[in-house]
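Coming up: chain A.
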Amino acid sequence: MSDQKHVTEMDPKEAKKEIEENEVVEIVEPSPNQAKLDRLVDLVKSNIAEDAVEEAYINELDRDLPSIVIRSPYWLKTAMMLKESETLKLNYLRNVSGIDYETYFEVVYYLLSMSTDNQQDICIKIKADREDPSIPSVTSVWNTANWNEREIYDLLGIQFPGHPNLKRIMMPEDWEGHPLRKDYEPIDPEV
Partner candidate 1 sequence: MALLQNILWAAFLLVVVLGFVTYAIYFERKVIGWIQLRKGPNRVGPLGLFQTVADVLKLLIKEDTIPNKADRFLFILAPVITFVPAFVVLATIPYTADWQFADLNVGLLYYFALSSISTIGILLGGWASNNKYSLLGGMRSAAQMISYEVPLVMSVVGVILLSGSLSLNTIVEGQAGGFWNWNFLPQIVGFIIFIIAAVSELNRTPFDLPEAESELVAGYHVEYSGFRFAFFMLAEYVYVYAIAALTTILFLGGWHSPLPFLDFIPGIIWFILKFSSIVFFLFWIRATLPRIRVDHLMSLGWKVLLPLALVNIFVTTIIIEIFK
Partner candidate 2 sequence: MIRTEELLLNVGPQHPSTHGVFRIIVKLDGEVITEATPVIGYLHRGTEKLAENLTYTQVIPYTDRMDYVSAMTNNYVLCHAVETLMDLEIPERAEFLRLIVMELQRIASHLVWWGTYLLDIGAMSPFLYAFREREMIINMFNELCGARLTYFYMRVGGVKWDAPEGWIDKVRDFIPYMRDKLDEYEQLVSGNEIFLARVKGVGKYDAQTAIDYGLSGANLRSTGVKFDLRKNQPYSIYDRFEFDVPVQTEGDCYARYLVRFEEIKQSLRILEQAVEQFPEDGKIMAKVPRVIRPPEGEVYTRIESPRGEIGCHIVSKKKPQPYRLKFRRPSFVNLQILPKLLVGETMTNLVTILGGIDIVLGEVDG
């Protein structure tokens, strides 16, 4: 498709300009969730380890979502703590996504507390190496993670040590490669 010469009716320069016009100049003011984020970071740091939190920030684009990056070795312990903790009670795992950032992998967990009235989302990210990626499984903490982790293993090839049944879920057992990786080459490009 791309080898033909197209008469694009949109000037690329013009498009860029249009986009820039649409961007709102951001006014920097502390997010209302900053305090929550700080508390969360303190909790992890005091209960798990000082270097457990790799990064913590507010995701302004996603309605000021408190997001923290946990170092992979501490993840299982942190997960247990987050679920058991009296103040947080993050007992509901709503989504797990795996992302291939080409230089490293990232698995994103979106958590929610169903027990407290304060239903605040929390986003937790774990990074994994591009070569031999591995993240401790949290299936023992939240059962939701079971199939989600299998799906990520299947499509991205991230290992989850501690998972009860880490097998391919979407692709056939004998499938080669992990389709959602950015460098994945389809066996038959026609399909």
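Per the selection procedure, all candidates are chains of the complex that A comes from, given by their letters.
We adopt the following convention: a residue touches a chain if its C-beta (ideal position, glycine included) is under 8 Å from a C-beta of that chain, and two chains touch if they have at least 3 such contacts; residues count from 1.
If you're wondering where the values come from, they're calculated on a predicted model, not measured in any experiment.
**Q** In the complex, chain A is touched by which of the candidates 1 or 2?
**A** 2
**Q** Would you mind writing out the residues of chain A in touch with candidate 2 in their complex?
**A** 10, 15, 18-19, 22-24, 59-63, 65, 91-95, 97-100, 108, 110, 114, 119, 121, 123, 142-144, 146-148, 151, 155, 168-172, 179-180, 184
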